[in-house]
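One protein chain omitted, others in place.
And then subunit A:
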């Protein structure tokens, strides 16, 4: 079926996220205004105005009361979802690259970039009573990163750990009680651009510049599956409904001008979660896909691209009838 094309951003999309119920879709882009849309019809509900730089990362808490965004203007902002007003803001010494609410949404974690002598840092903050004063409150935990910078982040099981993906492909699990590395591995050989959890939060999928996406166990960080493509993968998501994953990516934005769109391969690609076999592609974007997300009911998915569009695709009946032979 024809996708809904959301044209509310003036520059490339950096991240898209559904809320837990899936009625709303949040999007951020390199322009300064994160948007929120009705996922059902693609109508824009509103924007979050205030940032003064490209917005790199967004998140929404589980009961859709708070929205958080981190941007290149070095600020992390927390917003009221219902009104779109800014609740609090934290200024940092470099851009905010990733931000996530914890499972309970009592805490949030965010990371900053390595830039001009400033080291990358992971910060854990208390957001229970976030207001104007949040900037003055000391973070719960501050982890300086001396190695390659953090490019993506997830909260681990039951708010006890966080997992960070790094520029060199390293995955690290941090124990928040002591602020130390619990375990880490280096299965990827390129920057980990995105990490997304499965519905139950026991597994997560990484998307890496090394042209693969991999499935990991949330607690042991054991690599379970690998999905191979021939282009850098910018984002990957796990279907909540079927054993499917979707990968989005494409040739690096800077190389695209030298090649035709035909070989840029800006398709969303569907793989079987277990068999690692590709079974479908969705065309549409005319630039690399920067973010993909499944609707929580698994009946539609969205993608946001370098071309500045968010596309909401409802699956055709054929998708639900499709079956892999494995008997």
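Convention: a contact is a pair of C-beta atoms (placed from the backbone, for glycine too) under 8 Å apart; a residue touches a chain by one contact, two chains touch by 3 or more; residues count from 1.
Please note the rule applied: contacts and distances are computed from a predicted model.
Per UniProt, the protein behind the absent chain is "Eukaryotic translation initiation factor 3 subunit B"; the candidates were "ER membrane protein complex subunit 1", "Eukaryotic translation initiation factor 3 subunit B", "Trafficking protein particle complex subunit 2-like protein" or "Beta-Casp domain-containing protein". Listed residues A:21, A:49, A:91 or A:316: the one in touch with the omitted chain is A:21. Considering the whole complex, the residue from A:93, A:129 or A:157 that touches the absent chain is A:157.
The omitted chain makes contact with subunit A at the following residues, 20-22, 38, 40-41, 43, 62-63, 103-104, 106, 157-159, 200-203, 217, 224, 230, 251, 255, 259-260, 262-263, 273-275, 296-297, 324-327.
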